[in-house]
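Data first, discussion second: the structure below is written as structure tokens.
One chain of protein is taken out of this complex; the other chains stay put.
Order as written gives the chain letters A, B and C; numbering starts at 1 within each chain.
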Amino acid sequence: DSDEFFPGIPVIPYSPDASPDNVLCFRHYNPTQVVMGRSMADWLRFSACFWHSFRGTGADPFGFPTINRPWDDGTDTIENAKRRLRAGFEFFTKMGLKYWTFHDRDIAPMGDTLEQTNKNLDEMTDLALELQNKTGVKLLWATCNLFAHPMYSNGASTSPDAHVFAMAGAQVKKGLEVAKKLGAEGFVFWGGREGYQTLLNTDVRRELDHMGAFFKMVVAYKKKIGFTGQLLIEPKPKEPTKHQYDYDAQTVISFLKTYGLDTDFKLNIEPNHTTLAGHGHEHDVVVASKFGMLGSIDSNTGSPDLGWDTDQFPMEIKNTTLIMKAIIEQGGLAPGGLNFDCKVRRESIDLQDLFIAHIGAMDSFARGLMCAVELFNQGVMEKCVKDRYSSYDSGIGSSIENGKASLEQLEEYIKANGFPTPTSGQQEMYEVLFNNALKY
Amino acid sequence: DSDEFFPGIPVIPYSPDASPDNVLCFRHYNPTQVVMGRSMADWLRFSACFWHSFRGTGADPFGFPTINRPWDDGTDTIENAKRRLRAGFEFFTKMGLKYWTFHDRDIAPMGDTLEQTNKNLDEMTDLALELQNKTGVKLLWATCNLFAHPMYSNGASTSPDAHVFAMAGAQVKKGLEVAKKLGAEGFVFWGGREGYQTLLNTDVRRELDHMGAFFKMVVAYKKKIGFTGQLLIEPKPKEPTKHQYDYDAQTVISFLKTYGLDTDFKLNIEPNHTTLAGHGHEHDVVVASKFGMLGSIDSNTGSPDLGWDTDQFPMEIKNTTLIMKAIIEQGGLAPGGLNFDCKVRRESIDLQDLFIAHIGAMDSFARGLMCAVELFNQGVMEKCVKDRYSSYDSGIGSSIENGKASLEQLEEYIKANGFPTPTSGQQEMYEVLFNNALKY
Amino acid sequence: DSDEFFPGIPVIPYSPDASPDNVLCFRHYNPTQVVMGRSMADWLRFSACFWHSFRGTGADPFGFPTINRPWDDGTDTIENAKRRLRAGFEFFTKMGLKYWTFHDRDIAPMGDTLEQTNKNLDEMTDLALELQNKTGVKLLWATCNLFAHPMYSNGASTSPDAHVFAMAGAQVKKGLEVAKKLGAEGFVFWGGREGYQTLLNTDVRRELDHMGAFFKMVVAYKKKIGFTGQLLIEPKPKEPTKHQYDYDAQTVISFLKTYGLDTDFKLNIEPNHTTLAGHGHEHDVVVASKFGMLGSIDSNTGSPDLGWDTDQFPMEIKNTTLIMKAIIEQGGLAPGGLNFDCKVRRESIDLQDLFIAHIGAMDSFARGLMCAVELFNQGVMEKCVKDRYSSYDSGIGSSIENGKASLEQLEEYIKANGFPTPTSGQQEMYEVLFNNALKY
Partner (left out) sequence: DSDEFFPGIPVIPYSPDASPDNVLCFRHYNPTQVVMGRSMADWLRFSACFWHSFRGTGADPFGFPTINRPWDDGTDTIENAKRRLRAGFEFFTKMGLKYWTFHDRDIAPMGDTLEQTNKNLDEMTDLALELQNKTGVKLLWATCNLFAHPMYSNGASTSPDAHVFAMAGAQVKKGLEVAKKLGAEGFVFWGGREGYQTLLNTDVRRELDHMGAFFKMVVAYKKKIGFTGQLLIEPKPKEPTKHQYDYDAQTVISFLKTYGLDTDFKLNIEPNHTTLAGHGHEHDVVVASKFGMLGSIDSNTGSPDLGWDTDQFPMEIKNTTLIMKAIIEQGGLAPGGLNFDCKVRRESIDLQDLFIAHIGAMDSFARGLMCAVELFNQGVMEKCVKDRYSSYDSGIGSSIENGKASLEQLEEYIKANGFPTPTSGQQEMYEVLFNNALKY
């Protein structure tokens, strides 16, 4: 096929017994394999990220672009944009990815006016819709890029300039329309510049009030046009700003509750952001999930010794197991998914690297799923945790949980029963139980 | 006076022109000096911390106690406790500190039963009340130590054991009674063990539900006994636990709103905790203040290159200026104060070090106050910030702020006015304006 | 046996097919199993740490001791010390540990004079020798505690007080004698207080000169008494001090070369210290190894989101694989070993926790060994790395390596051959190859 963008690379097969030097096959991810009542594909709902994999250049703060794709002539034309999009869908298809995600500005060039810009987006989303229909690949979520253009350098909805706020609103209006057109299952807001570089020039309260006002308009417009996808906010603590208002899961929940938005939004959690906020890899996934706020996951990883967002492909079985454990506990992630918000290293310049990276990540998550399932099947850890809290299932514990206890009653209880005796937390035993389930 | 604990050390004088080798005088803190309509003492509301300064031993994870005070025989008797308390009040008085703070367990030995324990506390608070009345030193806030005893090793209100929860409740009941007795202006909760060491053994949701239930009982009992002090939660991200539920200001606000407690509590912010959570020194003070949640401050500092709570005396004029700027902007900190939750280094074993440390901190805050006042008097930075947001004072900006704008209107605005033009954030100019006010 | 300290706990068996709820057996560590020509026991050379496991109390900066052992009456008597030591050797034996390590002050109480202190140490090391002979457990290395006593609060060999320096020398003299007596295979220096808390009071150069002088005396005395064990320095970046002079592997190498000590010392690397210095877990192990300086390993781990030394038991297969890969590449670790410088969490208060923790760590290292062996057996990664550098095997690359090339020749080479073409670094492929070897 002369229109093939990845000649010589076939649809990636599932070959669990391939020889060690074969890195272009899945060893663990078998989409149709059923575990705990669902197919692997259903549990994992993998999604490719258009911006990293088809717009990434390998440039970094100290280096020029390194990645040149044969189909990309470097121009900002519609023709080039279309080639990129076709290449993307060939990639999604060959990888067996059922979902994709994009920013508005990734897929269509900006024009000199809003009208021209939106027209470009219309033309490109026509093609996207065609390719979606042809391939069966669906849109996990769409998002607007409100951080890369210089106009947003001081923020979008938190810009000190109302003109910039208006621009962000106009852009998101179109973004919601496009999301609806393409059947997106969600719509994400990542507030890359919504924060401050220095408190000295910043009116924090006024900026957050503006951000609250912005999201209220979003909710209103979403309802007006009948877009039914889930609205999502993606927390990140810092970078590019010194402080990003959506610091972590709990900070965003605080914001949503402060402005009365907590029933309209859920969270899109990215573990590399979680670790930058000083938490363990799975922390925000777990916390968001337990409070009913986990909407989707940007499944990547970082290096814990680095203080910036490296957006690496998730390759650690321990981490993928912990994520999948949380997903199983909440009964699945739909309509969210595991979106690979990851980029190949800037030194990984070959086309093949793009495939290998996704294969490694998908196999790592398939292994994580199988390990988490093993953990549930063994059942030991689950039972231990349940036993650990069993004093709340009756007596004074039950009174505490159902809101009937008072400080006076607690005092009486201690007078009657004396001081409590410490019990072991058994962390090492839990770690051993966990390791013993890592069999895949 | 044979009962003097610090013989040879007088009441610390204000001596702005003392010779360079005189470190036992204030050079900047002049309590009666009036700035912006109030005395320095009113603006600063300094408070001494009983635990660090009168119970600290200098022990650390790798070393034995280093600090031996002549009045402390190392026993856990009431007599020894009384000597410590008398020494404390002599210190407060000689330092010119108007407030103090303590944990229940700092001032009175624990007994074998709750009854005996509370009896000890009664005896010691009788003395405390006598000393307060005699010296005029007041209680900024009281708190319960729910983290040091082994029974609390797996948490207090978030313990998996309801018996421990009950114990915490009984202890706080007494704590509130004591706070009322001593006229405390506040009551602080620092959840040192309210968190997790590993997610593997932890039911996060159940633990947080318990913590919510606990605070509801606290609010009810506070009202019942007519204690009118402000309830405060002190955020800290980690240490001793891997993750503390009260991570930072916004996390606590999220918790309070989730459990309907946000009108009953404010925050006690400690900058050394703020920096451990990955924020700038003054971040949580500013954020809490702007949302009406700043109740009090544990005025200390840490070393930004260290990953644990060093509780150092605040000695950086830049930082104290930023804190005082926030306090001035909210019109003062009362009924909260600047509590020195700081400890002398374990190598600083002389009695004199305790005085010098507090002098250095109080002078640093006095300088910070004067610099912040200078900043306001110059007025340039304030005007620049106001101008920066002026586009929200009328037109589309005003519509945004008053909730009348919609995405459609914003789109129309951009169609009519075109894309916005970037403007400079001028961070360096703000830094220069700030530096130019650092004159003291 | 009425003298049994761990009644009901047998010698831990190797039971690879035990049921999931059995946590008192090895599933992977089979000491006599031969891999790559050696027994697992030979490759792994596990060692128990006396201080953490038999002197640890669970106290932390915010909490009192939590761990009470039935044999330990809390006194500082010789009798108590002997019970602890006997309990230790029962533990080593039941765990199948072939080595142990201790500080002088762990095993024998300090007296009022040097003479009495050393006499206590003589009495205790007589017992240690007896127990070593009886059980076959050997001493991996000894060390002196030069950081816990208040006299060392400002440093030992870097103390500003020459009297303290002398004390450290006297203590180490005895330590070396004891190490010889017990047949230690090494002697470790961890400079817990050799550093500074503030540069303001510190003469860095004079302190480092003193430390250099100290180690020269150590080398001289070691030779004089004919102690043939390896001298080792253990790097740590900070904690308890703000800056520890032995920051990391390369810093210690810099120090050793500056003072002409680099042929007399090797390094004892602790990964939890490596990560605190900002490196990846295995970094210092690899760097030290490649420069011939890796002497032994304190095989523990930390939590990457915590900024202090948690000394956790190593439970991550990825990390143990990377460590074992480095050890295999240098042909083994003898006369060093894998010393478990780890402590059970302070909440893990049961005797059983001590066993489970060591079992988990030993199984994790056995799995790491098997994975590293699998990686070598597959051979793909090794070949890829070799190929990656093959341009240095001939031509201009060979001239560079043998020191014959000059800048002029390099310029000529570029004039003749043009600019080089970038090649892929293939990080993701290496990660996949690595993951594919994680089969155990």
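Structural remarks
Rule of thumb we're sticking to: a residue touches a chain if its C-beta (ideal position, glycine included) is under 8 Å from a C-beta of that chain, and two chains touch if they have at least 3 such contacts.
Source: prediction; values computed, not measured.
Counted over the whole complex, the shown chains touched by the missing one are A, B, C.
Contact with the chain that does not appear here is found for just one residue of B:Gly56, B:Gly192 or B:Gly278, B:Gly278.
Touch with the chain that is not drawn comes from one residue among A:Gly63, A:Gly379 or A:Gly418, which is A:Gly63.
Among C:Gly56, C:Pro237 or C:Gly302, only C:Pro237 touches the chain left out of the display.
In the full complex, subunit C makes contact with the omitted chain through residues 113-115, 150-151, 153-154, 160-170, 172-174, 176, 197-206, 208-210, 213-214, 216-218, 220-221, 237-238, 242-243, 247-248, 250-251, 253-255, 257-258, 276-280, 282-283, 286-287, 290-291, 322, 381, 384-385, 388-389, 391-392, 395-397, 400-401, 403, 405-408, 410-411, 413-415, 417-423, 425-427, 430-431, 433-434. Across the interface with the omitted chain, subunit A contributes residues 58-66, 147-150, 152-154, 192-193, 197, 238-240, 242, 276, 303, 305-309, 345-347, 349.
For subunit B, the list of residues touching the undisplayed chain reads 20-21, 23, 27, 66, 275, 278-280, 303-305, 313, 315-318, 344-345, 347-350, 353, 356-357, 359-360, 363-364, 378-380, 422-429, 431-438.
Throughout what follows, only the chains that are shown with their structure count from here on.
As for how the two copies subunit B and subunit C face one another, over half of their interface residue numbers coincide. Of all residues in subunit B, those that touch two or more other chains are 150, 153-154, 197, 238, 242, 276.
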